[in-house]
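With one protein chain held back, the other chains of the complex are shown just where they sit.
Right, chain A next:
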Amino acid sequence: MILSPAERSYLYDSLAKDELIRPDARADYQFRPIEVKTSFLPSSNGSARVRLTDGSEIITSIKSKVVLAAEEKSLIECDIDIPGFRDDSNFVANLKYNMTSLLNKSFPFESLKLTSKYAFKLFIDCVVISYSSFPLTFISIACYLALKSTKLPKLISDVNDEETAEQPLFSDDWENAQYLGDLNDSKSFNPPLIIVIGVVGKNLLFDPSAEEEQVLENGIIISWYNNDISTPIHNLNFSVHSNMPNYKGLSQQMIMKSILMARKHCANIVKALDQAIEEQTDDGVIF
């Protein structure tokens, strides 16, 4: 919905106030409520669906393949598909670039290694079925959830193939497949996340809604991995429905402020997501 100039001005004022008031009464660090379902695609290694109350919906599927590690540029390939947009459109390419660079910089690739020569390669496919605001955060949340629920077949052949070649063999029992997290030596496996932060005056707001987006003065994305800030961090025009008439430059302070804010709240976001996974029931019902 495109806001009228009066609405825009009203919204801007209420968001720019010292004590900001968001139209849906959220605090600045609060996300819109999401509904989550994982591991529901039977033939994928991992899958997740994220739905918002406004009808936005994103589905992510992860498939694995055994590859010779030396022949691959990266062990993760992420593809984003948005109906109505060409794959090479700016919008899709931008989202894909951000996800790819996020995953390539912040991922425990060690856990994908099988032997000294072979490794799993993950193919992440995101379908943005519908969206109202800039979908990057939810894409990254869907990836987070899918990766957390990804299981990989268990290797039963020898791990050491330095001297003599061995073709990897896997247990044919899917029940033996292991969660990506369990393959990692360090105890916690937390895939990276991207947080989208809107800038209005001196205020920052997490997860701006479609209406909020129209009055933003700038947008920042911040990545979070392993309990810390990660890259990519940069500013972006989130506008989906309007050309952001209020758009202006970004002050350095705002960047610092956004990092501080992410530090303060991201751990809770991760916690909430993990809890959502734990609460999943294997009921086979997805609607």
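In this section, a contact is a pair of C-beta atoms (placed from the backbone, for glycine too) under 8 Å apart; a residue touches a chain by one contact, two chains touch by 3 or more; residues count from 1.
We take it that contacts and distances are computed from a predicted model.
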Omitted chain (choose from "Ribosomal RNA-processing protein 44", "Eukaryotic translation initiation factor 3 subunit I", "S-adenosyl-L-methionine-dependent methyltransferase" or "AP complex subunit sigma") - UniProt protein name: "Ribosomal RNA-processing protein 44"
Full-complex contact with the absent chain, from A:16, A:93, A:177 or A:236: A:177
Which residue of A:167, A:188 or A:268 touches the chain not shown here: A:167
Footprint left on chain A by the chain that the document does not show: 42-45, 64-66, 118, 120, 152-153, 157-158, 161-177, 282, 284
